[in-house]
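Since the structure comes first, as structure tokens, the remarks are kept for the end.
Missing here is one protein chain; the remaining ones are kept as they sit in the complex.
Coming up: chain A.
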Amino acid sequence: MEFKDYYAILGVAKDAELKEIKKAYRKLALEFHPDMNAADDAEEKFKEVAEAYEVLKDTEKRAEYDEIRKYGAGQKQGFTPPPGWQSESQHTHWDANSEDFSDFFNSVFSARRSRQQSHNDPFSQGYTRADYPMTGQDAELEVPIFLEDTLHSSAKTVEFMQSEVVNAQLVKKKKTLKVKIPQGVVDGQRIRLKGQGGKGSQGGENGDLYLHIRLVPHPLFDVQGHDLTMTLPLAPWEAILGTEITVPTLDGKVKMTVQPNSQTGQKLRIKGKGLKRKSGYGDLFAVLKIVNPPETDEKALTLWNELAKTSAFDPRKEWS
């Protein structure tokens, strides 16, 4: 396994004081923390920094690490702890056997616990992974859902990579799952699938899988809460004279009336044609938009000219 130079990872000197170590950690943690940095490699970098800090902030662990460092700094790729190495450190909130930490960390700091727990069992020794039940990690997966599919419950097949411990090695496996998406899901909602997350080890329970629902942008409709908004284009004469229009909705078409003298920006409500709510449905709002023809033929031009001469309408009245 690779030797980890925790001082280099935090960018501090070997004799750095705790205060400097804390400062360096905070700076790097803020930069790479997955909640602050969305870059793909940020999480890995953060884990490395957190591991280095976990060791260097603790006087006892740091002293042990310094010992190991003298022994193994030159070994780089082929590092193994010295024969008979036994850590005396007690691990606090971060479990030393956690898969969040590197094999290097686990091999250096988990030896003692493994021996303590297995001393009654002469056949069990030298574990680098936990030998007590550990719950698997929770996982989260973004699931794109079409607006149409939220009206009824639907089945969806999802694929994701999952970490699993096989022969004391952490391996990633592709998992395929057919899931039922309940009706009425909204953007950002999380659905929990119990026991479908990371596998537990040593008889521990599996973690959960959270499906993070993301509504796929629709070519016609925008979502606002449980209501939908769409733009309804009208020819100038339709807006003036009024008309009856067939409007598409998520589940079929409906007829609606546009009143005479309608304006751009006016909203018409189509009741119950929005998204599924706890009870009933939201509404669909059609926002009127008056659109001119892209080209005007001679006959139309004559009519427009006539209108221009006879109409007293001044759209810029407020300017004067």
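In this text, contacts are C-beta pairs under 8 Å (C-beta built on N, C-alpha and C of every residue); 3 or more make two chains touch, one makes a residue touch a chain; residues count from 1.
Please note the rule applied: contacts and distances are computed from a predicted model.
Visitor: Out of "ABC transporter permease", "Chaperone modulatory protein CbpM", "Succinate dehydrogenase subunit B" or "Di-haem cytochrome, transmembrane", what name does the UniProt record list for the absent chain?
Guide: "Chaperone modulatory protein CbpM"
Visitor: Among A:Q202, A:T231, A:T257 or A:T296, which one touches the chain that has been omitted from the display?
Guide: In the complete complex, the chain left out is touched by residue A:T231.
Visitor: Among A:D15, A:D35, A:E159 or A:E298, which one touches the chain that has been omitted from the display?
Guide: Counting the whole complex, the residue in contact with the absent chain is A:D35.
Visitor: What chain A residues would touch the chain not displayed?
Guide: 22, 26, 29-30, 33, 35, 46, 50, 93-95, 98, 134-135, 137-138, 140, 182, 187-194, 205, 207-208, 210, 217, 222-224, 229, 231, 287, 289, 291, 294
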